[in-house]
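The complex is shown incomplete by one protein chain, all other protein chains being positioned as in the whole.
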Amino acid sequence: MPGMQTLARVLLAAGPADAEHIQPVTTGMIVKYAVTTVVGIALVWGVIRLFGWIEEKTRASFGVRAGLIGIGVILTAVGAYLGLFWAPPDRMMGDVQRIMYCHVPLLWNALIALCINFACSVLYLIKPSWKTDSLAEAAAETGVVMGANGVLLGAIWAKPTWGVWWTWDPRLIAAAIMLIAYAGYLALRRFIEDPDRRALWSSVVGILVAVDLPVVWFAVRWFRSIHQFQSSPSTVDPALRVPLRVMAFAFLFLLMGFLWQRYRIALAHRKDEVALPDALPTTARREVTP
Amino acid sequence: MHGLTDLLPTLLAQAANQAPSAPLPTGRITGGWGYVWFSYALTFLTLAGYGVSLWVRRPRPTKDV
Partner (left out) sequence: MTSQARNILILAGTLCVASAALAFIAFGKLGDNLVYYWSPAELLAQGDKAIGPTIRMGGLVKAGTVHWDEQHTRLSFEVAEDTSPTAPSVKVVSTDLPPQMFREGIGVVVEGTFAANGVFTSTRVMVNHSNEYRAPKPGDHHKDDWKKTLEGAEPTAAREQR
């Protein structure tokens, strides 16, 4: 009886007192997510190799990155038009619901970036490389920028819907911890001057803070919260799904462009650091790089 | 631009709603475009600002120490 199921889902989603929607963790899930993690790390490894290959072919062309950002900007413009003017308002939340088209894609992409940071942290410990270390740095920074933006939008959206800017709900706590943890990770990278030690210890910290990523995702299922849990295509009307998807891809392209450019910056930095021994005085450095 | 043209009437309607005779919410959110505009502006400014910062920090072939 699909009708009954829909009804049950509406009631469960609307009724926070009912604990039935809190999903128990099963062995099957653990196996599934462990496999996903390994596959994900392999995928990031493949992507780094692919990046390297494209960079070699295009001679590290800035045009490729600019192109990715360009596609992202165009898609963002289309998505913003669809989200602001084309899509109907939500039946209950009205026009305020349009904030979702930015809030959700921002946080999806922030989580993607931070997962890349985790994969790079693991990869660095398996096989040290400045490329992996640079991508880890790039991913953490982009993830924090998009994540902070997404959390701010969540607060703005919460004011008219929930009635408060902020409340100590598990999802919100996990998201706040995520931002603070990765800001700390970036600060740590600045404090350690020796590139080898920095890469090593930031990898360790990168793995530790990544514990919070699944907690952010599952907080709404593991704990009681005021934050609604993940929507699925069946809980979002088609007209409202279109701008959400366009914006998700728009920000994904922006993320790719940002990540790549930030990676170039980090890699150039690393090469400078490694090429120039600290012992050399400033005058000697000038001679090395005219 | 219906959002902008709706803004004033919506604010007026909200003000009318807050009169003591009609205090209880309707169960639906009316208006609130201010939140939406602010959110989108904040998002675009943040992303554009980050893009600019990436351009400013771009690696240069000849680097002054």
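Chains: A and B, in written order; residue numbering restarts at 1 for each.
Here is the rule we go by: contacts are C-beta pairs under 8 Å (C-beta built on N, C-alpha and C of every residue); 3 or more make two chains touch, one makes a residue touch a chain.
If you're wondering where the values come from, they're calculated on a predicted model, not measured in any experiment.
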Among A:R224, A:R245 or A:H269, the residue in touch with the chain that has been omitted:
A:R224
Selected residue (touches chain absent from view) among A:L50, A:I180 or A:V211
A:V211
Any idea which of A:A155, A:A176 or A:V236 touches the chain not displayed?
A:V236
Which positions on chain A touch the chain that was left off?
10-11, 13-19, 22, 25, 88-94, 97, 100, 122, 125-126, 128, 160-164, 167-170, 200, 203-204, 207-208, 210-211, 214-215, 218, 222-226, 228-232, 235-237, 239-240
Where chain B meets the chain that is not shown, the residues are 6, 9-10, 12-13, 16-17, 19-20, 22-31
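Here is the rule we go by: only the chains that are shown with their structure count from here on.
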Distance between chain A and chain B based on Cα centroids, please, to the nearest Å.
22
Chain A to chain B touching residues, read off their complex
62, 69, 76, 80, 84-85, 91-96, 98-99, 102-103, 106, 142, 145, 149, 152-153, 156-157, 159-161, 251, 254, 258, 261-262, 264-265, 267-269, 272, 282, 285-286, 289-290
Looking at the complex, which residues from chain B come into contact with chain A?
2-3, 6, 27-33, 35-36, 38-40, 42-44, 46-47, 50-51, 54, 57-59, 62-63, 65
